[in-house]
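Only a single protein chain was left out; the remaining protein chains are all shown in position.
Which chain is which? They are A and B, in the order written, and residues in each are numbered from 1.
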Amino acid sequence: MNQFTSVNDVKDISQLVNDALTLKQNPYSQEHLGKHKTIGLVFLNPSLRTRLSTQKAAINLGMSVMVMNMDKEGWALETADGVVMNGSTVEHIREAAAVMGQYCDILGLRSFPKLQDRDEDYNEDFFNKFISYCGVPVVSLESATRHPLQSLADLVTIQETWKGEGRPKVVLAWAPHVKALPQAVPNSFSEWMCRAQQDGLVDFTVVQPAGYELSEDFTPGATISHDLDAALEGADYIYVKNWSSFADYGKILPFPEGWMLTGDKLKGTNNARVMHCLPVRRDLELSSEVLDGPNSLVIQEAGNRLWAAQAVLKGLLENLS
Amino acid sequence: MNQFTSVNDVKDISQLVNDALTLKQNPYSQEHLGKHKTIGLVFLNPSLRTRLSTQKAAINLGMSVMVMNMDKEGWALETADGVVMNGSTVEHIREAAAVMGQYCDILGLRSFPKLQDRDEDYNEDFFNKFISYCGVPVVSLESATRHPLQSLADLVTIQETWKGEGRPKVVLAWAPHVKALPQAVPNSFSEWMCRAQQDGLVDFTVVQPAGYELSEDFTPGATISHDLDAALEGADYIYVKNWSSFADYGKILPFPEGWMLTGDKLKGTNNARVMHCLPVRRDLELSSEVLDGPNSLVIQEAGNRLWAAQAVLKGLLENLS
Partner (left out) sequence: MNQFTSVNDVKDISQLVNDALTLKQNPYSQEHLGKHKTIGLVFLNPSLRTRLSTQKAAINLGMSVMVMNMDKEGWALETADGVVMNGSTVEHIREAAAVMGQYCDILGLRSFPKLQDRDEDYNEDFFNKFISYCGVPVVSLESATRHPLQSLADLVTIQETWKGEGRPKVVLAWAPHVKALPQAVPNSFSEWMCRAQQDGLVDFTVVQPAGYELSEDFTPGATISHDLDAALEGADYIYVKNWSSFADYGKILPFPEGWMLTGDKLKGTNNARVMHCLPVRRDLELSSEVLDGPNSLVIQEAGNRLWAAQAVLKGLLENLS
């Protein structure tokens, strides 16, 4: 693996999940790999889980970590070429990325979408330029359209907990929110589950209100539904998440009542385990009853962010040396 | 020790002081204890001394350190249960604390009081919830009502410097300020000195203008005075500190002239050593003449923050393994 920005960078997802679960059993077994290696974690947006889990993963592998928060004013980077930089951008991504690559063996990058211009966001212009100019392997800490470390942790959690026969039924269920959120987490979860479905690991359904359909590029082979109760029938895992509209880009559209996941909604499922990437708005996306009940996997899932990150960094380090 | 949030978590304060002074002589003697252990330092408010001294203490013990500044906008945590989270809080403390506990062996937490609602602050609701949800040992980096790492450093400094016969007379003396400050430092100092008095280590007096009396919960056995000159008579140590009113909660009340500690005020003392937790407002709380003179212990006291923190982390690490 020479970069980790989407499931497409991974040859064998089952092997990567196994790596994560093996590291969970023995966190320091690969500590030699990171000796004299430094990762720079560059945040253009705030981060809690991703920052701490990736930092800890690097520590477990014996790496040094440098964190760079560029989410403050005064760090506005120019990405366009051929522009006279006499405005508010203080440095071009060509230089900024190349310089960070001079001091680090691996770079992690977080950059959210602006949710203004769909093409701009979905082109992943910022991320692609950063990768091409920095000159070292890049791991995505969430880009405009994907959050692959989260999705790997999600798959790890499903594989770790599934004790049933055959393939579990996994449902990605849209939920309400008060803010317009990116599609990065659901896009990425869907992309990983579609691959897992191809590999015979899961059956995958996406359910959302009309107008909230994810881009078809991220849902190949998924069952698409608009009926929450029908979709949840027989579900083994429900992945609850809000996102803003892809069609009416970045907008919050009107939606019918009844999209919050409650204890009642679990009744038609196969005693489904409930997942969420966090942070979660209690009693808006998910009822407290479910979050605090025995079906919730959210803390275990957050804990697995560490082992997902560690498996990815292990892969990148092995490729370096 | 399985947590450190007040003097009540400490069985034997003399032993803890000895540990700190022993570590000061030989800072790296316990470096094996922290191998493969990580502390997360979570700041909901700014920190200089506490952050650097605790980070260095952890480094001396061989630990890894992750610092999380959550004092910026966008990190507002919900603490109330049963609330529909459709407002400005982005995550519930139940999830936030539990997640941080997944990545760290020990957590340090700083959270100041709001000084609006006395019951809310003195219930230590935020701190107690964080502790109960995070699932790992917690060390207070200053809470709404206490700052025990500071108080331990203060006791270390007194024990380290006291060469006289019998018990030194220690006076906590209120001083003027322009801002309404929490009672955390004086509460905590008083609580530790009352314990030290019980253990036969000091004689302890609190002196403040009328209206500024600390909660009696923190002053059991202390001599309480409103007359600065009388209280300072024969003092061996003067701990200068401002705080806002407990009775008229969080307010700055009118007070008579003459509460700034000056060289003149030292005349009636037993050549008293002068302490302050810092930062100090020069020539408002304490005269420059005293701060820059031979009686001041403030820098040595700040230096001892390191050994206090290291003794506490040593105790928590020994309890982990």
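Quick notes
Criterion: a contact is a pair of C-beta atoms (placed from the backbone, for glycine too) under 8 Å apart; a residue touches a chain by one contact, two chains touch by 3 or more.
These numbers come from a predicted model, not from an experiment.
From the set A:W75, A:Y122, A:W162 or A:F255, the residue in touch with the chain omitted from the display is A:W75, counting the whole complex.
Residue-wise, the contact with the chain that is not shown comes from A:N86, picked out of A:Q25, A:N86 or A:Q116. Although one chain is hidden here, its contacts on chain A can still be listed: residues 36, 38, 40, 64, 66, 68, 70, 72, 74-75, 78, 81-87, 90-92, 94-96, 98-100, 102-104. Contact between chain B and the unshown chain involves residues 27-28, 46, 48-49, 51-53, 55-56, 59, 178, 278-284, 288, 291-292, 298-299, 302-303, 305-306.
Here, only the chains that are shown with their structure count from here on.
Chain A and chain B carry the same sequence, and matching their CA atoms takes a turn of 120 degrees, rounded to a multiple of 5.
One finds 40 Å separating the Cα centroids of chain A and chain B.
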